[in-house]
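Presented below is the structure to which this report refers.
A single protein chain has been omitted from the complex, and every remaining protein chain is retained in its original position.
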Amino acid sequence: MVDMDAFAKPGKPYYLALGMEGSANKLGVGVIKHHLGPLDENNRAEILANVRSTYNAPPGQGFLPRDTARHHRNWVVRLVEKALKDSGVKVSDLDCLCFTQGPGMGAPLQSVVVAARTLSQLWELPLVGVNHCIGHIEMGREITGARNPVVLYVSGGNTQVIAYSRQRYRIFGETLDIAIGNCLDRFARTLHIPNDPSPGYNIEQLARKGKHLVELPYTVKGMDLSMSGILEYVDGLAHDLFSGKKSKYLYDEEDGERITVEDLCFSLQENLFSMLVEITERAMAHVDSNQVLIVGGVGCNERLQEMMGIMAGDRNGSIYATDERFCIDNGIMIAHAGLLAYRVGYGNELEDTVCRQKFRTDEVYVKWRDD
Amino acid sequence: MTETNELVPSACYTAPDLEKEFMVSTSAERTTNGSTTGPSDYLLRVTEGDYVDKDRSREGKDTRIGRLRGYVTSLQDQVNVFLTTRMNESKQAANEKAEEESIERRVLDEGADTDDDDDDDKDDELIGGS
């Protein structure tokens, strides 16, 4: 059993951490409370505040680092103020300040870390740098109670199948080119659909109305997968559809109906998600596990959850997923993962708070687990 | 009347070829939404001037710290404009140099044609630069 209270303050029966997340276009601030002792079914973390603001680019555009960083800079103080107000905690009662050190986009990460450093000096609190992916994983485990699942981490910038082994979250399978969220987002741009609340969500809604399955390339390569070819292909189909040229319209082979945008979204999801479920199943077979935890923004997708659930059920296992408060990037997961690290002695000196755009999940030494 | 313990920022840029000081005036109009810290040009362009900026900074209150925010923004604007101009100048100089080197290389190393009637024009380009 790992001693989670080796660094507890005498006389204080709990820990409080404030976490800040801004690696992409979501800015999140959360306040979390851990009671003494290891976390388990009887000793759960308490979420005292979880606020978020999302920067959305206009339809048809992706979010630029510059504008995203501006959004984070100009909103962070307001979010921190709200988080403190919602939680009712006093700054003097906080134990540490946690921030996303990576991976992610440079400028937005930088905006948040500057805020974290400033607050750290203002409030004289230690800083804890957190790996964004680990934030998702640890929050997922805590919220769902899944002890040791295979984790599918799917978001705008990440697509990884992760399994825990000997103090590391090891990557068993991943994308060989783009992330699935990125693929969906870019297709959303091709279709010129709104980015609000998220392009992926809007594709999901369109997909629900689709019914014809269009054949798309299916590119699983062992434990990994590739998606850029599929995106290129489906973009091509969409352009043909929008071209207005009758000769370029697609028709379903069975009922002869014209293929619509909804059908394309439907086909894209079915194709991509089947690939994800397949590589997840491979990892599960490899490590002999039957539990799956889905984290990351794309994990909110109900069709993905449904498909994964069917696969897990077939293996006599189960899936765990969180709702949009936690799937989508947020500050509370950073506070939680940061606090876990803090409790086993981690902290970053100011000079070690440099952000890293390419911070791999398996680089972190998971000292707070000993299984 | 200016308070004697007003918080007024300044900045100093030092380079091998020059030194520059940046100052702000406490009497000039203040804002926390600077000319260089607005939405990107790209964003304004693609939205064809219809952009609704939801991410403006809150204006500073009339306290020392609040006014400081305004001063810092204005200082930031000055610094940004200066640095951008400087960056563009050095980029242009680098491009010109690269262009010259490329012409030189094409003629000397790759044996670009010197038998054309355009011969004289080419020589003019090399010598004259631009």
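So that you can tell them apart, the chains are marked A and B in the order they are listed, and the count of residues begins at 1 in each.
Following the convention adopted for this analysis, a contact is a pair of C-beta atoms (placed from the backbone, for glycine too) under 8 Å apart; a residue touches a chain by one contact, two chains touch by 3 or more.
Criterion: contacts and distances are computed from a predicted model.
Within the choices "Exosome complex component RRP41", "Nitrogen permease regulator 3", "EKC/KEOPS complex subunit BUD32" or "3' exoribonuclease", the name that UniProt assigns to the complex's undisplayed chain is "EKC/KEOPS complex subunit BUD32". Seen in the complete assembly, the chain not on display touches A. Among A:Leu127, A:Met284, A:Ala321 or A:Cys355, only A:Met284 touches the chain left out of the display.
Across A:Met223, A:Leu250 or A:Val344, the residue that sits in touch with the chain not pictured is A:Met223.
Note on the undisplayed chain: of the listed residues A:Gln101, A:Ser155 or A:Asn348, the one touching it is A:Ser155.
Interface note for the absent chain: among A:Asp67, A:Glu138, A:Glu204 or A:Asp329, the touching residue is A:Asp329. Seen from subunit A, the chain kept out of the figure touches residues 23-26, 102-105, 132-133, 155-158, 170, 174-176, 179, 181-182, 213, 215, 218, 220-224, 270-271, 274, 277-278, 281-282, 284-285, 296-297, 306-308, 310-311, 313-316, 329, 357-360.
Everything that follows uses one rule, which is that only the chains that are shown with their structure count from here on.
Across the complex, subunit B meets subunit A through its residues 37, 39-40, 42-43, 46-47, 51, 55-58. On the side of subunit A, the complex with subunit B involves touching residues 55, 57-58, 60-61, 64, 66-67, 70-71, 73-75, 77-78.
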